[in-house]
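All protein chains but one are shown at their positions in the complex.
Here the chain labels run A and B in written order, and each chain numbers its own residues starting at 1.
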Amino acid sequence: MIIVKDLSVERLDKRIFENINLSLASSDITILKGNNGSGKTTLLKTILNIIEPSVGSIYWKGKLLKKNLYDFYSNVTYIADRTSSLTRLTVKDNINIWKKIFLSNINDSQIETALKTLRLENYLNQKVGRLSLGETKKLELLRLIIENKKLWILDEPLSNLDEHSIELIKQTFEDHCSKDGSIIFSSHQNPGIYVTEEINL
Amino acid sequence: MKFLVNPSKFNEIADYIFKPVLILSVILFALGLLFSFYLSPDDYQQGSTVRIMYVHVPSAWLALLTYAVMTLYSIAALAFRIPFGFIFNTAVAPIGAVFTLICIISGSLWGKPMWGTWWVWDARLTSVAILFIIYLIIIFMNLSFENRIVREKVVAIFILVGSVNLPIVKFSVDWWNTLHQPATISKLSKPSIDPSMLTPLIIMTFAFMMIGIAIAILRIKTEIISRKSNLS
Partner (left out) sequence: MKFLNKIIFFFYREYKLNLSGFQDILTNIIFFFVSILIFIFSIGPDEEVISLIGVGIVWALLLLSSTLSLKKFYQDDFENGNLLIIHLNGFSFGFIAILKTISHFLFVQIPFLLSIPIACIILNISDDKFFYLLTSFSMGSLTLSCLGSISSSMNLMNHRNYLLGSVIVMIFSVPIIIFSIGIINIEQNFNSLINILFGILLIVFAINPWASGLCLKLSLENN
């Protein structure tokens, strides 16, 4: 699906990373490993065409990414390392807004089961600002199910999560892969998730 | 003409022309002051105060010219990805601000004996005041951003947006009935100014231009060095 060739990014004449090669077919999982400040987020943003690479090119479904941008964006879910949920609104309102702006065709019972497995069903009418860090992260990951797209790009999805939730994420990843989806995620360690490719930055 | 867009070429040329420009500006200033104080006549209406013109008009022209050149460099920098434009903008904005300030101060010194007031809110004076504030905003923006890439591009965009003020300054005396007199020198018609007054005006304009170029060379060179060592 996505092929990255000889990618290098420079910032203020400082090289952040160079010569990254990556190819992701459907039902593949790629992990980006690296220390803090090694450029994991920059690489993900470059793949999302937010940051211009100084050298190298990215292809999506055989075409240059820039020429195929609309199709790419309609197939990708990006979850940043910060929470995008609106802290002033309740969990329910946030889910409703997401369902509407992503034109999701998912039904309420699916969301309910997802909430139950994430153990968030008791917080439906709470304001997001009052949830704990891990709970907001889990709510953020609920967007994966709501958006229901092929390619998942996740920035530090495992931070702040307990073991039960990490186990859940493992299963979700496997489910997604069995449905021909593919995943790129960044993390500084791998807690036993099955990956097809590992990139060290 | 490559030295106008290439930092290292600019450095080479600047080393050659800096001293001549400085000497030329000193000579022109001496000559211009001599002309404007002793060799030009008094105005039959304004008397000796007309000599303020020899500072006021050149500084006003150069304030506008500086902004116009900054606009051109912003377009070049944004559209054709010439980073020298950003260097130029950062370095030259304070010079333009000083020219505008000289223009405003000398103008109000001229206005007090002629119009009987330091300041009136007519179109020309207001638009020049706005030009001065735009220069100040550019300087403050240059100081307050932490990220250099964002800073220089945002400042370039701001310069482009602010350039709508330039034609307003230029044509305000034609579009509105103002206290300020219309332009005496224009390309299309014969200047309505006596040659004995025109000579010191031209000399002073070139003197201002030379001193401006000399300071600009110094500031641009400093900017290039500080960028190379990643100070800003």
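Here, a contact is a pair of C-beta atoms (placed from the backbone, for glycine too) under 8 Å apart; a residue touches a chain by one contact, two chains touch by 3 or more.
If you're wondering where the values come from, they're calculated on a predicted model, not measured in any experiment.
*Asks:* Any idea which of A:Tyr78, A:Tyr123, A:Trp152 or A:Phe173 touches the chain not displayed?
*Replies:* Going through A:Tyr78, A:Tyr123, A:Trp152 or A:Phe173 one by one, A:Tyr78 is the residue touching the chain not shown.
*Asks:* Using the definition of touch stated at the top, determine which of B:Trp119, B:Phe145 or B:Phe171 touches the missing chain.
*Replies:* B:Phe145
*Asks:* Among B:Ile130, B:Leu166 or B:Leu198, which residue is in contact with the omitted chain in the full complex?
*Replies:* B:Ile130
*Asks:* What residue numbers in chain B mark contact with the hidden partner chain?
*Replies:* 126, 130, 133-134, 137, 140-141, 143-147, 149-151, 153-154, 157-158, 160-161, 164
*Asks:* Quickly run down the residues of chain A that touch the omitted chain.
*Replies:* Where chain A meets the chain not shown: residues 11, 45, 48, 50-52, 70, 73-74, 76, 78, 80, 82-89, 93, 97, 100-103.
Note that in this section only the chains that are shown with their structure count from here on.
*Asks:* Round to the nearest whole Å and give the separation of the Cα centres of chain A and chain B.
*Replies:* 52
*Asks:* In the complex formed with chain B, which residues of chain A make contact?
*Replies:* So the residues of chain A in touch with chain B come to 11-13.
*Asks:* In their complex, what parts of chain B are in touch with chain A?
*Replies:* 148-149, 230
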